[in-house]
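As you look at this complex, bear in mind that one protein chain is not there, while each of the others sits in place.
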Amino acid sequence: MAVAETPPAAPVTPAAQATPIAPVTQVAASTGPLVPSGPPRDGPIPPIRAARTPRTDCKPTKAFVPEPHLDLSTYEADADLMTLSLGPQHPSTHGVFRVVLYLDGEQIVKAVPYPGYLHRGVEKLCEKLMASNITPIIDKNDYVAPMTNEQAVNMAFESLMGVEVPVRARYLRTVLAETQRVASHLLWLGTFGMDLGGALGGGTSLFMWCFRERELILDLFENLTGCRFHYNTHTVGGNRHDVPAGWPEMLHRTLGAIDERLDQYLGMLEHPIFSARTKGVGVIDADLALELGLTGPLLRASGVDHDLRRDAPYHAYAEVDLKVFVEDAGDCWARSKVRIEEMRESIRISRILVDNLPPGPICSTKPLKMVGQHKLPPGQVYVGIETPRGELGTWLIGGGANKGSSPYRLKIRSPSLHACAVIPYVLPGCSLSDAIAILGSLDPVMGEVDR
Amino acid sequence: MGYFIATVDSLWTTFKQALREPTTVNYPFEQRERAPRIRASFALTHDANGEENCIGCKKCENVCPSEVITVVAGKRTSPVTNKGRGYADDFTLNLQACIICELCVQVCPTDAIIMTQEQEKPTFSREGLTLTMDKLYANEKQKRWAWANATVLWDQQDPERGAEKKEEPSAETTSSEGAS
Amino acid sequence: MNEALELLANPWIHGFVFGAVIVTALMSVTAYITWFERKFAARLHSRMGPTMVGPKGLLQPIADGLKMIQKEDIVPRDADRLLFNAAPAITLFFALAVAAVIPFSPGLLASNLDIGVLYALAVSGLMGFPVWVGAWASNNKYALFGGMRAVAQAISYEIPMVLSALVPVVLAGSLSIGQIVEYQIEHGWFAFWPPGPGIFAFVLFMLTALAEGNRIPFDIPEAESELVAGPTTEYTGIKFGLFASAEYIHSLLASALGAALFLGGWDGPFGIPVFWMLLKTCMLFVGVTWIRWTLLRFRSDQLMALCWVYLVPGALGLLLITGLYVHVRG
Partner (left out) sequence: MSAVEARVAQLEEIFLRFELKAESDADNKTGGPLVPRARHYELAQALKEAGWTSYVAVVASHWLEEKKGETVVDVEHFEVATALRSVGAGTLVAKWRVRLELNEDIDSLFPLFAGADWQEREQYDLVGVSFKGHPDLRRLMMPDEWVGHPLRKDYAIETGCAPWR
């Protein structure tokens, strides 16, 4: 066994990582921590699914069958496991994310993810910001699809304040969300190719082409909002920027060109090497996907026919006939397939809706003139929308001590968090190369995971 | 055999791509055409009489999500109208933390702060990215203005805006290269 | 003049002079190959590639070299210093040593060995080991993975490579590359004549050469997206540069070997022989580069399966057919 000959390097256990750092925080005036901060981190890492036995004090449910290799104890006896810290700085973790892999040769025995490297305290920050100011901050959460972030949080505000969105704004939002979906999936396709083909190889070709097309969509957004990214174009009650003259034609040109060129790139994806690397790799079955709260393309690739755009229509989705693509395999190939088909569908919908853009106002509230103009009533709402990565929910609590226009508590339910939570379940049993392919196919955005 | 055919097919695809002209430009020497709505840097404006528009109301300072604007308000007699009015004695905007959200432009009651299409040059010092009042007024003369000011934005978001609205003539889209 | 020629007839002096010429030429060609590859890839990507240093970025390789020399030379604290420092030099040495027996034209070769094919394959096969030594000495887990993969790949793909290179040897009845080329000039290129085993052996040889040179789709030892930079993860500056240029030289010489063994070497309709040899080498190298910037990467187990399940039996079969053909021909 090749790996058994490893020089006796210090194992990268989390306990070894936690070097003593002088506490630099001051405790805020509080009653002290409710519970000690977690179990002690010395010694072996507790197995992930140890406590998943049915409880005795209530009716047992169908217990999820734990993967046998998740339990490290069977391995410790006969094999020296090698720990490999994948990340926080690694080309394929799509941001700063760390997975500690326990490897037997190249086989992964156990994977322990450690998110949190990109935690910026957005939720805490939002408690101090006015409703109008949250939009540009929330943009930075999912920095691959900022448009849908804005929509999610603004829809929560509208729901809590009881504001109706004018029909033109609803159509415009739909168009923006769908074009953003194309841009986001294009970026995924490029980075997925790079994960499979390396930074110096065919993957990069795909990556560059996808970026080239994505730039066209960013041009579209730039013409509408003035920014290529982080648009701040949504506000409570509608949009801030109306469509300029010639924009629908530009959208038709751009999306038409992308639609045409997609075929070429997909031809490259039909190469047998791509199928060999993705088929049967990282299978997530429907039960696990549902239980883990996976949404969006990940859930649909596992054979669950669920799409908020069709099942709980918001924006103007009720007015279009949306086709939802479902694959049964649940592997990387199925996830790729679902995303690619979604791109085509999004292009189709956008082109239909932009032609039928109704006239009228784009905002139903008075334009922001005063600081703190939008007052939040007390109450709690949850609004979930279908972003390129899945259900992005906003749980908004108004009122409380923050009487005025700041939310009392704002919680972002991010789809990428759940996508990353799947890692301990699918990585064991794969090889290191597969792990990269799986990470790429999950398409997490770390800004959204850590917030 | 499938591998062989697929490989030849892929090679053909890459070859077709190689025949295209590069879409990138040699950036510092050439620049792509930017949209008229592009917002990059800031400027403070004067009105028709050559008087400063800013009245020092501090709305932009209060609305700024990243708190980069500092306004020192003052009251003086206007040399044009000979009436007392508010002025900004000092106005600084720290671009290092600015997130270009356009909210300061949105709330300005006198269209005083606007955004420009050209961004600031990179500098070697932190001070270089702090827009002082002098720099902001210089930007008004030197840089092309962006499309939006508060009046335009308020007009766009007017809830009463009817079906007979007229299109903004300045808001033509730039042709996107490669898309045509 | 005559004395100088007599001096050259001494194999030691001959080897030294021609060796120096070829090594110098190779190093500078390698530098410009990187420029070519960057421009080529940029073209495939709709980019412009290097433009800033010199006209069309032509001085970019020189700038790259200067940059690498300037960079801080970092040796990890827990590394085995001796092996860590020696590995890049040994790798480059093995890569250059192959050049000794490649005939660029009837006279232009450092050493006309009788067992040229054997020597070239053996030395290029050795290249995997100093890479592994460097990876081991880095004391880095990613480097270790890369080194292990490199060795596994080098050992596996050596076999089909040797077997496919044996096809022209059997056809020509000689192990000397020069004699193989001369046989082809008389009887036609092995890639096309005799029809059948030659072309397959040629494809097989180039395929294995891709794998030996760690080129996509077989670049699992380096696999940037998985192993950061594989065996060279801990290397900086000019040491990394030595590894990189060794890899380029290896690919280039594999192309040259392919040209000599299967495409008739310096054989051409007119003009100077060395031109044809270089043209064929460059054409093969463009092909290798083109494949690199087109395909995705195999997984390591798939790579091994491809080698042992398809390539080795295939190469053996080819050799058998070739032997039968030669036997029948008499």
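Which chain is which? They are A, B and C, in the order written, and residues in each are numbered from 1.
We adopt the following convention: contacts are C-beta pairs under 8 Å (C-beta built on N, C-alpha and C of every residue); 3 or more make two chains touch, one makes a residue touch a chain.
This structure is a prediction, so every number in the text was calculated from the model and none was measured.
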Worksheet item: Which chains here would be touched by the one that got left out?
Response: A
Worksheet item: Taking the entire complex into account, which one of A:Val236, A:Leu269 or A:Ile397 touches the absent chain?
Response: A:Ile397
Discussion item. Using the document's definition of touch, tell me which of A:Thr204, A:Asn239 or A:Thr295 contacts the absent chain.
Written reply: A:Thr295
Worksheet item: Given the full complex, what residues of subunit A touch the hidden partner chain?
Response: 18, 21, 23-31, 33-35, 37-39, 41, 46, 48-55, 58-59, 61, 63-64, 115-116, 119, 121, 123-125, 127-128, 159-160, 288, 290-295, 299, 304-306, 308, 311-312, 377, 379-382, 384, 391, 393, 395, 397, 400-401, 408-409, 411, 413, 417-418, 420-421, 425, 450-451
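The rule is simple: only the chains that are shown with their structure count from here on.
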Worksheet item: Which of line, ring, star, complete or other matches the graph of chains that touch?
Response: complete
Item to complete: Tell me which of A-B and B-C has more C-beta pairs in contact.
Response: A-B
Worksheet item: How many angstrom between the C-alpha centroids of subunit C and subunit A?
Response: 43
Worksheet item: Which integer distance in Å separates the CA centroid of subunit B from that of subunit C?
Response: 54
Practice prompt. For subunit B, jot down the residues that touch at least 2 other chains.
Written response: 7, 10, 13-14, 17, 23
Worksheet, complete the sentence: Multi-chain touching residues of subunit C, meaning two or more other chains, are 44-47, 293-295
Worksheet entry | subunit A - residues contacting subunit B, complex | 129-130, 132-137, 140, 166, 202, 205, 209, 212, 215-216, 219-220, 222-227, 230, 232, 235, 237-242, 244-247, 250, 253-254, 257, 264-265, 267-268, 270-273, 359-371
Worksheet entry | subunit B - residues contacting subunit C, complex | 7, 10-11, 13-15, 17-18, 20-26
Worksheet item: Within the complex, which stretch of subunit A touches subunit C?
Response: 2-3, 6-7, 9, 82, 84, 90-92, 106, 193-205, 208-209, 212, 268, 271, 273-274, 276-277, 431-436
